[in-house]
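Only one protein chain is missing; all other protein chains are in place.
The block that comes next holds chain A.
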């Protein structure tokens, strides 16, 4: 069972607060079905300018469809999408959005430099190719043919292609899937440089570590729905929460609350339930301070169940 848990934006299909055109991304009630399969089952999402947001979820959660709809490559069955207060197509035409999507082979028989210049020429306010190449870490590849690049190099070139229009919003759909650790690190270094200039980044991933290291906000998505949305620190705390249960006669809730890691205490007669962000420390302190505590159990908190179910084995 997945627990619906809202930490920030959204909730039951309604948006909290009023979103103006200053927001980089606004999705309202977006739905998409492919035949009998519901890929996106009503997503509401608002991303303010300057945020770095991870769309985190297992394979098949609807991340790619959501991203495709966001950049206007697929029309939603229902709902609205706006980027900087305009339709995605117009935002793309104005060069405000760059994206690295899945399944986008590079054009063969061209050099990286030629490709960057050709795409730059299509954009209304392109950046100098040399500048983009440096930002994406492809300066030494400009004369290389696109069919002679490693996976990591190809991905950095695709990143450069997304940057060449000088976008203020960057959308990345599982950009590091299939890359090794070094290629992954190089890729994210480029994204961090870009985000460091105060621009907006939304990326999808099924790696918790990537979301944790790069994003300042995480949106958890599962079965086409947003199931949690909040600052990365809050989501991380969800991941470590545990319940410690024990039987302890005459327990003093206030004293128990002072144990390390404990965030909340419930006492029902002799039954005690502690919520903890560090169950190991809580347990050691509990047994040392209260030798009479017995029938001790440590469980993942309900939210953690949901979280583990969401992020799957890949994340751990």
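Some notes on this structure:
Everything below uses one rule, namely that a contact is a pair of C-beta atoms (placed from the backbone, for glycine too) under 8 Å apart; a residue touches a chain by one contact, two chains touch by 3 or more; residues count from 1.
Just so we're on the same page, contacts and distances are computed from a predicted model.
Taken from the listed names "Pyruvate dehydrogenase E1 component subunit beta", "histidine kinase", "Osmoprotectant transport system permease protein" or "ABC transporter", the protein name that UniProt assigns to the chain not shown is "ABC transporter". The chain that is not drawn here is touched, among residues A:37, A:87, A:122 or A:271, by A:122.
The missing chain, though absent from the display, is touched by one residue of A:42, A:57, A:76 or A:98; that residue is A:98. Contacts to the hidden chain, counted on chain A, fall at residues 71, 73, 92-93, 95, 97-99, 101-110, 114-115, 117-124, 158, 161-162, 165.
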